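This is the structure I want to talk about, given as structure tokens.
One protein chain omitted, others in place.
Moving on, here comes chain A:
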Amino acid sequence: MARVLVGVKRVIDYAVKIRVKPDKSGVVTDGVKHSMNPFDEIAVEEAVRMKEKKLASEVIAVSCGPTQAQETLRTALAMGADRAIHVEVAGPEYETLQPLHVAKILAKLSQDEKADIVIVGKQAIDDDSNQTAQMTAAILDWPQGTFASKVEKSDSGLTVTREIDGGLEVIKTKLPAVISADLRLNEPRYATLPNIMKAKKKPMKKVSAKDLGVDLAPRIKILSVEDPPVRQAGSIVPDVDTLVAKLKEGGHV
């Protein structure tokens, strides 16, 4: 049975309004509600289902970030992960933490923990990078099944249905492998009270990037973060005929 490593990132909750810092160096995170990246919730759900189907023996959740990342890990534990590893990255280092660093950390931990499957969300909703799964697979030289909307066990490994432009692609991979979760893979569960209580007692290990031998020097420099252009104000038209006329006028129909 496989051991599954799941990456979970703490991001600004998607129901919260994002504000850009006045100096355009990033977005305001202080005092802002955070939660688990929604695609990572899907990744955790998939791992937990694998365990429930007895395809996996153990689910390990990993998060890289400041102390608060432990809250995200507790959520993963409450959803059903068995134990957690908090890779502490704080302060300025966290601000420049990039997919390549996370991929190196996940790759190292996969080897240390003898994981057979790594599942991560296809992207984090804050940076939208969509790189971690691919880089992790490359560093480990493992096959990858990205944008998964279905993962099944097959004799020699996994059958992964991928969401691609205009349709679905079905691939087979050997194990070990890296999977990235797309939106339709599953609907994540709510953590239930008994599991929230149990999660408090599950083991959580803290390590540093240095312990893992990963250098966190930034490879990308952020020049400026800006608000999207303000949407043009809409206008209310009196009836359907005017609406159609306006649409024609604008060349939309």
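Criterion: a contact is a pair of C-beta atoms (placed from the backbone, for glycine too) under 8 Å apart; a residue touches a chain by one contact, two chains touch by 3 or more; residues count from 1.
Methods note: contacts and distances are computed from a predicted model.
Name of the non-displayed chain as stated in its UniProt record, restricted to "tRNA pseudouridine synthase Pus10", "D-2-hydroxyglutarate dehydrogenase, mitochondrial", "Intraflagellar transport protein 27 homolog" or "NEDD8-activating enzyme E1 regulatory subunit": "D-2-hydroxyglutarate dehydrogenase, mitochondrial". Per the touch definition above, the residue from A:Ala15, A:Ala217 or A:Val230 contacting the chain not shown is A:Ala15. Between the chain not shown and the residues A:Pro194, A:Pro228 or A:Gly250, the one that touches is A:Pro194. Of the residues in chain A, those that touch the hidden partner chain are 13-16, 31, 33, 35-36, 38, 187, 190-194, 196-197, 238-240.
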